[in-house]
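Have a look at this one before I ask anything.
Missing here is one protein chain; the remaining ones are kept as they sit in the complex.
In this document, chain identifiers A and B correspond to the written order of the chains, with residue numbering beginning at 1 in each.
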Amino acid sequence: MFNLRDWGADVWERSSRPIRVLIALGAIAIAASLPLLGGTFLNTPVADYGSVLVFPVAIFVIMALGLNIVIGKSGLLDLGYVAFFAIGAYTMGLLGTKTGLNSWEILPIGIAMAMFAGLILGVPALRLRGDYLAIITLGFGEIVRITALNLNSIGGANGIVGIPTPPTVFGLEYTFDNHRLYFWTFLIIILLTIWMIRRLSVRRAGRAWESIRQDEDAAELMGVPTFRYKIWAFVLGASVGGAAGVLYASKTLFISPDNFTLQVSILILACVVFGGMGNIWGVILGAIILGYLPDRIRFISDARLLVFGAVLVLMMNLRPDGILPRKKREKALPGKNQNE
Amino acid sequence: MLANFQNQFASLTVGGLSLGFIYVLIALGYTMVYGVLRMINFANSEIFMYGTFASIVVIRDVFKFTQQSEPATGFRLIYILLFCLIGSMLMAGILSVFLELVAYRRLRNKGSNKLAPLISAIGMSIVLAEFMRILTDSRYVGSPRVMEKKVLGNFFGAELRLDNVIIVVAGLVLFIGLSQFVDKTRLGKAIRAVSMNEDAAKLMGVNLNFVVSGTFLVGGLMTGAAGFFYILKYENTSFNIGFELGIAAFTAAILGGIGNIKGAFYGGIALGLLETYASFFLGTQWKAVTVFLVLVVVLYFRPNGVFGEAITQTRA
Partner (left out) sequence: MSESILKLDNVTMQFGGVVALNDVTFEVRKQEILGLIGPNGAGKTTVFNVITGVYQITKGSITFNGKSISGIKRYRITKGGIARTFQNIRLWGDMTALENVITATDTHKKSGLLSGLFGLPVSRKEERRDKVRAQELLDFIGIGEYADRLAKNLPYGVQRRLEIARALGTNPKLLLLDEPAAGFNPAEKVELAKTIRKIRDAGYTVLLIEHDMSLVMGVSDRVVVIDFGQKIADDLPAKVQNDKRVIEAYLGVPDDAS
């Protein structure tokens, strides 16, 4: 059976270094030109194409990539991922409105806050497995939201308004409707995240996560410091979520606890599951489709969550590896017996 | 505030007990399925939510109660209450069996990885809740009052309100009934056998699919009963009540030791009381946070609950 993922990996592996660079640059160029290509037929009933590309599509892609480190790579079901997104966004909102710091200065702070939260949650939660981890993380996400809702010092139910846009870079102005500039900014974060995940996947950390996902007990008995690597997965996932939060807040200029419900965690989970847990290209594709389609098709946008729920059930039952599954293939060994 | 608390202590206790029994019954739904499948049935919270709606449908459409109707009394009241209880239980029981068939069975028979049934369950609970949201237009649905909430008497300064008394008494009866069922009947014994050792039970000729369906049915019946009691106590419901109540009941199951029927009982009562007392001091907006904190603390320090099996221990 034809497998797009294997075909792609094959092309990549057979290419020499310069050709790989060319392929990568070409792909980046295509992605970067996305905001220029859209015709009006790509507009959705609620927003035009350029803005949909930034939110939800680009934000979903970033978050799905981050959640994929936790779920796809290490097999830890995190249902409270929205908490890190919220922490990033609130860091941006509070520091942006109350101090003179700008978005670029707040970005590392937001990431650090989210990572710290990942550590605080991870240390108790990651002693547990599977179902229990899911429940604990779900609770954590809700605690963060309820706290934001009930603390009037951070806006309470009204949230935070008047969050500043990022300052001008190289003469490019981040005005509210300059969607292209926002998209390119987000694309840089996406590329950085992809770079980080790919770098780690082929090294010790990637193998440790993979062994934990497949058989945690065996991993620990083979000398893998499982707890430490689970924490790392959590913290790195959180850092990506935090970055997404900062960017989101400096794009929408207004945040409130309603933006950070459990449903967001579920939406992102659906993106990861739909695209293919563990495969970054699948996850990106899943996030693009599930980010765009429900906004485009009115019929779906009313029942969006229903569709996402059904996606989860159907994918798990019919195609648990997603539309672009993780690597399954073995390298061809010339002259070796392959037909067992 | 403390003096105030002492004054109201008895009344709070009665309210906490009736809330506790609602938790007990939902917790039974979680705990029975966990015992047999070693899996958290995430969608049990939505089964409960459908149970509350089933009660309202029976009250409104079968007995033609409206907001203006006179509350029922005497034998007619008992008859109506029984009917509602059975209606909720059946609705939830059937839905629960159906849920297992659609969302879990295929995955279980395939022996897929551990995440798959969990994600499927989450998906299923969203589908159920969203379906109800669209059906009810995201609105709260109130229940016509079927009985007058008379105060039956005083007990150490606590008002014994009729609905609370009914919930505690009926909840106790249901719980005892379930214990007897699990101890005495063929299906009950099979459920226990599978809980203890699935492989051995299969070798002894237990039909696993049948036992699993039976477990979901019984768990659903209990959860449905909780749905009816909820309506009796609060007289309204909405598509999103499952989440909060579900998490609380799950916490109760963990508190008592999941997989253990007695544990669900003690855990439910303890959590019902704790939550009621805590709300008195902190205000109800922190209720959910209290519950989560209890869950985290229990999982962290006593993952076995009061009794029950170890969660973290390896089965090598």
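By our rule, contacts are C-beta pairs under 8 Å (C-beta built on N, C-alpha and C of every residue); 3 or more make two chains touch, one makes a residue touch a chain.
Just so it is clear, the model here is predicted, and its values are computed rather than measured.
Novice: Which of these, A:232, A:260, A:274 or A:308, touches the one chain of the complex that we don't see?
Specialist: A:232
Novice: Among A:34, A:205 or A:306, exactly one should touch the missing chain; which is it?
Specialist: Among A:34, A:205 or A:306, only A:205 touches the chain that is not shown.
Novice: Can you say which of A:9, A:154, A:196 or A:262 touches the chain missing from this structure?
Specialist: A:196
Novice: Can you name the residues of subunit A that touch the chain not displayed here?
Specialist: Residues 196, 199-200, 203-205, 207-208, 210-211, 214-215, 217-226, 229, 232, 326, 328, 330-331, 333, 336, 340 of subunit A touch the chain that is not shown.
Note that in this section only the chains that are shown with their structure count from here on.
Novice: With centres defined as the mean C-alpha position, give me the subunit A-subunit B separation in Å.
Specialist: Here subunit A and subunit B have centroids separated by 35 Å.
Novice: Tell me, which parts of subunit A touch subunit B in their complex?
Specialist: 71, 75, 77, 79, 124-125, 127-132, 134-136, 138-140, 142-143, 146-147, 149-150, 217, 262, 266, 269-270, 273, 277, 302-303, 305-306, 308-314, 316-317, 320
Novice: Taking the touch rule as given, give the residues of subunit B at its contact with subunit A in the complex, in rising order.
Specialist: 39-40, 102-103, 106-107, 112-120, 122-127, 130-131, 134, 243, 247, 250, 285-286, 288-289, 292-293, 295-296, 299-300, 303, 311-312, 314, 316
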